[in-house]
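Questions regarding the structure given below will be posed in turn.
Note that one protein chain is taken out, while the other chains of the complex remain in position.
Letters are used for the chains, namely A, B, C, D, E, F, G, H and I, taken in the order the chains are written, and counting of residues starts over at 1 for each.
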Amino acid sequence: MPDATLLDCFPTPSDTPFVIEHVNEEFTSVCPVTGHPDFGDIVVRFVPRAGKDGGVCVELKSLKLYFQSFRNEGIYYEAVTNAIRDDLVAAMGPVWLQVVTIWRGRGGIRSVVRATHGEVPGEWVAI
Amino acid sequence: MPDATLLDCFPTPSDTPFVIEHVNEEFTSVCPVTGHPDFGDIVVRFVPRAGKDGGVCVELKSLKLYFQSFRNEGIYYEAVTNAIRDDLVAAMGPVWLQVVTIWRGRGGIRSVVRATHGEVPGEWVAI
Amino acid sequence: MPDATLLDCFPTPSDTPFVIEHVNEEFTSVCPVTGHPDFGDIVVRFVPRAGKDGGVCVELKSLKLYFQSFRNEGIYYEAVTNAIRDDLVAAMGPVWLQVVTIWRGRGGIRSVVRATHGEVPGEWVAI
Amino acid sequence: MPDATLLDCFPTPSDTPFVIEHVNEEFTSVCPVTGHPDFGDIVVRFVPRAGKDGGVCVELKSLKLYFQSFRNEGIYYEAVTNAIRDDLVAAMGPVWLQVVTIWRGRGGIRSVVRATHGEVPGEWVAI
Amino acid sequence: MPDATLLDCFPTPSDTPFVIEHVNEEFTSVCPVTGHPDFGDIVVRFVPRAGKDGGVCVELKSLKLYFQSFRNEGIYYEAVTNAIRDDLVAAMGPVWLQVVTIWRGRGGIRSVVRATHGEVPGEWVAI
Amino acid sequence: MPDATLLDCFPTPSDTPFVIEHVNEEFTSVCPVTGHPDFGDIVVRFVPRAGKDGGVCVELKSLKLYFQSFRNEGIYYEAVTNAIRDDLVAAMGPVWLQVVTIWRGRGGIRSVVRATHGEVPGEWVAI
Amino acid sequence: MPDATLLDCFPTPSDTPFVIEHVNEEFTSVCPVTGHPDFGDIVVRFVPRAGKDGGVCVELKSLKLYFQSFRNEGIYYEAVTNAIRDDLVAAMGPVWLQVVTIWRGRGGIRSVVRATHGEVPGEWVAI
Amino acid sequence: MPDATLLDCFPTPSDTPFVIEHVNEEFTSVCPVTGHPDFGDIVVRFVPRAGKDGGVCVELKSLKLYFQSFRNEGIYYEAVTNAIRDDLVAAMGPVWLQVVTIWRGRGGIRSVVRATHGEVPGEWVAI
Amino acid sequence: MPDATLLDCFPTPSDTPFVIEHVNEEFTSVCPVTGHPDFGDIVVRFVPRAGKDGGVCVELKSLKLYFQSFRNEGIYYEAVTNAIRDDLVAAMGPVWLQVVTIWRGRGGIRSVVRATHGEVPGEWVAI
Partner (left out) sequence: MPDATLLDCFPTPSDTPFVIEHVNEEFTSVCPVTGHPDFGDIVVRFVPRAGKDGGVCVELKSLKLYFQSFRNEGIYYEAVTNAIRDDLVAAMGPVWLQVVTIWRGRGGIRSVVRATHGEVPGEWVAI
């Protein structure tokens, strides 16, 4: 069962804005309609709040365990995407956060879902 | 026969706008002039209305069955594209929806048709 | 001999603007100077007038036969391109139409010719 | 010896502006310093004047013979590029013309030279 | 329903052995277990009997119609492959014939099936 | 728990030997040492016994369900590979069968395991 | 109409065996069943007889004109392949000659036909 | 310090010969001459002894820890390769084992070293 | 005019057989039938006679000048290939020599010609 309490964070090690991207290529959950497994890639991008403002970054091993907690959950692609966005926003309170989920396909249909929190940073666009 | 009643929806699992893309690489219908089968890819992209406003998203297995209902229909590429746009707009009332159909070719001619409902979201452009 | 009467059209199946692209990778005509055959790809893109305004779209098999009618015609690349643009504009009266012809090369020279009718639609640029 | 009199033209087959691109991948001339052969690609792009205004387009076989007339000429890359631009502008009086020469390299150095006549057409940029 | 009577043949236009390969990239039939459509490529390779011995080759349009006759048939991959081999062997009596079917995948599983009649010709191996 | 009783078979639809390959790109099980999920591709190739001798082929949907039964099993790569080989040999009694498992990597190490039953058929090598 | 009298030859410029390959990527003929044009590549490989024995090689421009003579002929792929082989064998009496025709596809089916005269030379295999 | 006691094994889960390949793309050790770090891929392939004969396979996590024990060791590429081969042969007593080390380069020089124990199995070559 | 006297050689710097390959990607000559330029790549491979036996290797700058001497010669592909083979064999008396000429195409036809002197060395095949 998706478990946001698995997420650990550590203080942002800088007061200057910067951008982090984590890509998990081994995500799996279960289709709530057919009961068959779904497989996908999860891309998470964010700008943490500054360290001086109490900002935090998600710790990588805890992120892995959080992703694994979806393994046997019956849940739609759209709900996976919004749940990850909401849980990470709750855990980190980032300046910007984007989740893109890329699903390998079921019944001949491949899907991509994108959810965002906050404004796309100029940094991400310009670089 | 194309059957829009096959389309099932579920409540949008978020009140924040997000973007969904489904790509069906196994679409087939029949040419209304020659009676020969047509083969193509169907790309559907949309931003659903927010959950708090009663917004819904199309369920993936029902979308597959809807696509399969074109299998033995004699219908032009242009009509397929507009029918899918209109049926999905009727079923979901999305903020934005785009359908791109990419046909493998017949008589040496490959074709692409694009139809849109609503304004392209800033999210889609900026990200 | 190029024969625009081969072009058949059917009513535009929508009142919302949409974009169609047809690519013929098997076009051949004859060089008017040397008498040798030319080979090329023909790309046609257009936005038809709305169905409610009596708009029409070119039917694909008739387009193929129209292209085949150039097979033994001695004609310059530039004239092929403008003839196709003019014949399709006459047949459909589209909002926008573009013809790009891409020639495989003769005497070590490859060529591309582009001709347009109407304004490039915002849809084509933005999407 | 480069011979602009080899260039033949035919009347522009349209009154609507359009764009033509010719790419010669088999150009060779001779280095004026070392006497060794140079090899390169020549790209020519132009918008001819309208047919109703007496506009003309360069005929392709004559263009090939013109390019071949450089074969044993000792001439700099830069001079080749400007000579082609000037000869074609003199022959056609086009609205816009651009010559790009891309040289395969000599002594470990590859070179590209670009020369232009007139304003870049909006068509070339927008499409 | 698969219909071998659709297959037409014409006399082999030579008495010297030669090899023919036809690849259909638009094959579709129906899964007999789930009722969902299957999509695949069909590769047919053969050496016809010599013309002087009454040998024949399958005509291409008739082969296309024969392949289309599987469109709504519920049939296993393995049975499709053996049926095509048997029907073509019955129609042509070839010296050698091989059928390879390559299926796009269903439930995350891609499949390939190969069936052969007669000995692989030295020509096919050596050239 | 891996469950070989999920495997269903159907009679081999031919008496002539032929070769079948199934590739599952969505296999997952659990590492028995760390408890973390493993992800891999499973390739199964076999020649079934002839239909006249009571030969059978594994049915594809049942194969998918059998693969899914490893989802929460703690099991070594090597044991997965040999279990699949042994279960499929028991279910089908094929002339030849090969299992190749290709694992995406854990702790920076990617792995491939191959297990075989019977002799490699000449068909597989020669074609 | 295919016209073998167009083929010109010149004396083999050597008494040592050597191998020649010509690839025509702009071949077109007409389907005898549907009347639609076919497009393909023609590969010709041969070892000419030695010059001292009166051997000859086909001249390239004459070969081009010979290929062009099929342009409006209604003829099967298989007959094109064997006709080219037979006409070139008659014109040159080569030690070895192979024709491979590769067709772009019609009705979703791509085809390749191979015909050979004489033994594959050791040179071709070993080098 | 390289520490072979870190290697754990588990009983071979089969009595039929099979082949295992592990690829570590994150190996690092230290150059004994310059003190700079080296980075490389380690490929290990082996056929274990049969389970009934007391054969064992190396456990993957222990293999990872063993590879990590080279991290601060000053050691030549050649010695790394032979040490891994010798340690794994001592730990498993396999029928066949091969180690290939592929080094990313130092001072502009990339290197590959291969060491083997026992005969290459027919399985590895034939399949 | 092709001028073999341009070829300079230097003593083979070894008594152990070794293999040399030179590839000229900027060769041009003239078609003897049409007068138009031909462009191609020339590959030369050889094993020189041993230094102790008076063996020599062709010097690279002289080879370049020799290739340039074909620039304005009207000559068939086949004759170019055999002339280069014969001139280099005369200049060096090598153990083995092979010339492959790869022509960029004229009238839609690309060509390759191969000529050989002596036996293919085991070294070339085995390594």
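Note that in this section a residue touches a chain if its C-beta (ideal position, glycine included) is under 8 Å from a C-beta of that chain, and two chains touch if they have at least 3 such contacts.
Just so we're clear, the structure is a prediction, and the values are computed from it rather than from any experiment.
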Check your understanding: So which of I:6, I:20, I:75 or I:120 would be touching the chain we can't see?
Key -> I:20
**Study point:** Residues of subunit I (touch criterion as defined above) contacting the omitted chain
**Key:** 10, 12-14, 16-26, 48, 57, 59-61, 63-64, 67, 123, 126-127
Review point. List the subunit H residues touching the unshown chain?
Key: 31, 33-34, 76-79, 81-83, 85-86, 98, 105-117, 120, 125
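Everything below uses one rule, namely that only the chains that are shown with their structure count from here on.
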**Study point:** Distance between the centres, which are taken as Cα means, of subunit G and subunit F, whole angstrom
**Key:** 47
Review point. Whole-Å distance, subunit G centre to subunit H centre, using C-alpha means?
Key: 54
Check your understanding: Between subunit D and subunit F, what is the gap in Å from one C-alpha centre to the other?
Key -> 62
Study note, to complete from the structure: Two or more other chains are touched by the subunit F residues 25-26
